[in-house]
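Rest of the complex left out; these chains stay put.
By written order: A, B and C. Residues from 1 in each chain.
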Amino acid sequence: MARSDGRNDEQLRDIKLTRGFQEWPAGSVLVEFGKTRVLCAASVTEGVPRWRKGSGLGWVTAEYAMLPSSTNTRSDRESIKGRVGGRTHEISRLIGRSLRACIDLAALGENTIVIDCDVVQADGGTRTAAITGGYVALADAVTWLGAAGRLADPQPLSCAVSAISVGVVDGRVRLDLPYEEDARAEVDMNVVATDAGTIIEVQGTGEGATFTRSTLDKMLDLALAGCAEINTRQAQALAEPYPGTLPEPRP
Amino acid sequence: MARSDGRNDEQLRDIKLTRGFQEWPAGSVLVEFGKTRVLCAASVTEGVPRWRKGSGLGWVTAEYAMLPSSTNTRSDRESIKGRVGGRTHEISRLIGRSLRACIDLAALGENTIVIDCDVVQADGGTRTAAITGGYVALADAVTWLGAAGRLADPQPLSCAVSAISVGVVDGRVRLDLPYEEDARAEVDMNVVATDAGTIIEVQGTGEGATFTRSTLDKMLDLALAGCAEINTRQAQALAEPYPGTLPEPRP
Amino acid sequence: MARSDGRNDEQLRDIKLTRGFQEWPAGSVLVEFGKTRVLCAASVTEGVPRWRKGSGLGWVTAEYAMLPSSTNTRSDRESIKGRVGGRTHEISRLIGRSLRACIDLAALGENTIVIDCDVVQADGGTRTAAITGGYVALADAVTWLGAAGRLADPQPLSCAVSAISVGVVDGRVRLDLPYEEDARAEVDMNVVATDAGTIIEVQGTGEGATFTRSTLDKMLDLALAGCAEINTRQAQALAEPYPGTLPEPRP
């Protein structure tokens, strides 16, 4: 039984990483997984939140949001509802946690990097796309800080981070679900991994159904292979020079 | 005394209107005035707000917001602050009011069109860019509704709407201020006009300074000429066919 | 075609300015334009908001609100709704901006003056009445600060500020619209001006209709004449001695 977009079960959608999408942030990456498009911007500010001051450690955090026009049916704006929903909170925390796993906060020095992940178009897998693009934006922001001579240590990034969704649809384990599959998946899992092949986060949920240990194992195999492939794309993208003008080192 | 970007005082920045920027909304336009980039999406829903039900009239409203990464220095997310700021409210209301001026709500029938104007990159004049791009998105949404056979009357749009900023900078009246000029302008004015040359809205403010009646007149001259030029660009963009697939009429 | 209250098109309503309406604020003025009644209180506090500390500059800001019982049909209390509406925000910002145009904040020294404009009875033109009364309250607060020896410079006020509404009703340009006219006006404009005849703010909006440049010019003529007349009333009111006891200068 073929997938509606013609892919094999273990195949990723087309992935595109456009660096330098915006002018002002130190890192700005438009990431695309098929029709899913997320704008990931890494903004640098000097200093850290109050509770961290004087620790010598930096801070990396993330905020995820969807444009109202990004979904098939327009969704309400959370600023107008006056509160951030549970799903938004959950995903923001996941992205921040995942990206902090690849950075040495002591080497970062007392700088804060905020990764804003704004979904421009949603077609499934926005949170894993956000982590994938967020890592590239973060890498650019670190390059920017390095050029400015503001890092405590020259190489704070210890690994690369990528993420992918996997699930059980129509009784088959499939990689990188678009919305159409995600909406009717029996099991839904997101895996965040490093380019060393280790795992940062695993979140698997039976939606209505439960799943066996052997299905779980199969999903993990597929997801880790997908992450490895995404790591290659990230490395290719980052092999290009920094898109824009790097700052002068401070005197 | 030349402008920092080399323009004459009465010259607009480069304007680009990209229709069909997103897949799902009935109208989706990325509008650019120089480095200022605003994504204007017109989403259609059947029915109208409760207070309007049964009136036979449709409704058009707008919501303006800035991505945190759109500004030179990252701005806080209003959803997280839990309240929409005064400036955001003011601009949303201005856009909605301006676009309602060009549409016959009885002809629209009991449909609601929400125009989301999300600033992707801010370099001055975001509200006037939003109105300019919002009109084009609205026109596409109306085309979409017409194809679907859901309009009460075939042609609800009575005119085209454009907007531009004008101000006094360094003692000179100038058109289409980028951020660098806007931030130090003595007088700042926004004008919304129709392609018939009539005015929908005028908002002029002395920033620190006050201004004479004759300066006001000069600003109006410049702004109305600018609006006429923008109308031409809108007409050119809309001369192209609808970007995407139009719906079938309902049986 | 006569106006329902018998006035000519270019005639103001009866204006009354009662200084010293309340005991505690440094300035407290009840301003009346016909049935419209707004209580404008100028409260002085030492120091300035955090973001301004150490600048040597003072701060003037305004808050506008309507009593629930001030409107024809009772309106809900914004404190209970838990958020300040867009209209309230917009008007508060307009009043603050307008009054800051007449005061030298360096001469004020690091003092804050809050102008509270609470509408006791609404019959059109509450925002322009608030600016008109707010100026007189501000002038009294400045006198109070001067007597207390707390100004950085003896005369911080550079001009007087007044405001009036003007509009197109029944196809005629008319000054100072009561609610009954305002509700059905085709064009609605507010003008804030100084006693030097210069303009601080112009806000004109077509309500449903658009308007020509020549109508705009006619509205400006009428409004500026109205502002000049209001300036005279303000000057007469302020010619009376300070209502209440002035503080002793600090030793």
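Here is the rule we go by: contacts are C-beta pairs under 8 Å (C-beta built on N, C-alpha and C of every residue); 3 or more make two chains touch, one makes a residue touch a chain.
All values reported here derive from a predicted model rather than from experimental measurement.
Because all chains derive from one sequence, the complete complex can be expressed as a copy number, which is 6 in this file against the 3 shown.
The rule we apply is simple: only the chains that are shown with their structure count from here on.
Rounded to a multiple of 5, the Cα-based rotation taking subunit B onto subunit C is 180 degrees.
Here the CA centre of subunit A is 32 Å from the CA centre of subunit B. Distance between subunit B and subunit C, defined via averaged C-alpha coordinates, is recorded as 30 Å. Inter-chain centre distance (subunit A to subunit C, centres taken as mean C-alpha positions): 51 Å.
Contact with two or more other chains is made by residues 82 of subunit A.
Across the interface of their complex, subunit A is touched by residues 22-25, 28, 35, 39, 41, 43, 45, 63, 65, 67-74, 77-84, 88, 114, 116, 118, 120-121, 123 of subunit B. Partner subunit C is touched in their complex by these residues of subunit B: 83, 85-87, 89-90, 92-93, 97, 101, 159, 189, 193-194, 196-206, 208, 210-213, 216-217, 220, 224.
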